[in-house]
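Can you read through this structure? Questions will come right after.
Missing here: one protein chain of the complex. Every other protein chain is in place.
Let's look at chain A:
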Amino acid sequence: MNRHLLNYLGWRLLQSLVVITIVVIGSFMLLHLVPGDMVDVLGGQRGDMDAELMATLRTRYGLDQPMLVQLFNYVTGVLQGDLGYSFRNSNTVLSLVLQRLPATILLVVCSVAVAVFIGTLAGVFAARHVHRPIDVIISMVVLVFYATPVFMTGLGLVIIFSVKLKLLPVGGLITPGVDMTTLQLVGDVAQHLILPVLSLSLFYIAIYARLARASMLQVLNQDYIRTAYAKGLGTSHVIIGHALRNALLPVVTMVGLQIAELFGGAVLTETIFSLPGVGRLAYDSVFERDYPLILGVLLVCSFVIILVNLIIDLIYTLLDPRVEVSR
């Protein structure tokens, strides 16, 4: 590995630490501004608690301490690799989050991949036939999907493919209670992912299609493309070998920006397709005021997002040798 890269990685690591610290402290403060705590929820869940038990629970969960002490305790724990314990789930925060992370990562990565692939393809195709009917049709179709809320697309797909045609499962990540070989398991998960990935990516296809179309049009007007054609290269060679590589740069930038948004937006898809992902874990834990769990989800997600962005920056250098990593 060259020294440039090492330097760069070190610098990025430092930046990430600052970001994560801000995320932790900021969310901790915000959470404590919200009315009601976990014991209020526990006591409220149609049980009949008494004040004494509630006080015992508050002491036990450390909720009776001043906020700064709680923050200090939490940060000390995190620095020692302890993300805390979720009393509601009788489990450590780390294992809860790690249990849920695969579903979200699968969903987000597959959706981005599908959206980028189809979107770019559609965009390039539209650019090649600019202002012709097919260009207009592509733009219209992707805009319709962009304008349709994800939950509507999702429910529509469920009604068609699960309820009426009975081709695909309604939700979940695997078929529970069935013994499967690894290969069958992969097939089963893939089947479960088709509808959620489709409904989430349909929304994002529009963005990539518009982006790819615009940047492709720009690139196609460049001199070097004319040169390539003049050399007698075939259309597909010019498009794929010369134009696309440059046109992809803005698309890759967009992926980096959207990963974070997708993690957030996945909550809706996870809910409709009952996928056991971190989005729903975060959503549920907010309603339960399970502070360590919410913070744990935020922390792990920030980490993943930072990592993805780092990878994307490295992809740049592969796509475009002019880009170099440096501070």
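By definition in this document, a contact is a pair of C-beta atoms (placed from the backbone, for glycine too) under 8 Å apart; a residue touches a chain by one contact, two chains touch by 3 or more; residues count from 1.
Just so we're on the same page, contacts and distances are computed from a predicted model.
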Worksheet item: What protein name does the UniProt record of the undisplayed chain give, "ABC transporter substrate-binding protein", "von Willebrand factor A", "ATP synthase subunit a" or "Succinate dehydrogenase / fumarate reductase cytochrome b subunit"?
Response: "ABC transporter substrate-binding protein"
Worksheet entry | Which of A:L5, A:V19 or A:M54 contacts the chain that the document leaves out | A:M54
Worksheet item: Quick one: which of A:I159, A:I240, A:L257 or A:L307 touches the chain that's been left out?
Response: A:I159
Worksheet item: Residues of chain A in contact with the chain that isn't shown?
Response: 34-38, 40-51, 53-54, 85, 87-91, 96, 99-100, 103, 151, 155, 158-159, 162-163, 166, 169-174, 176-177, 271-277, 280-281, 284, 286-289
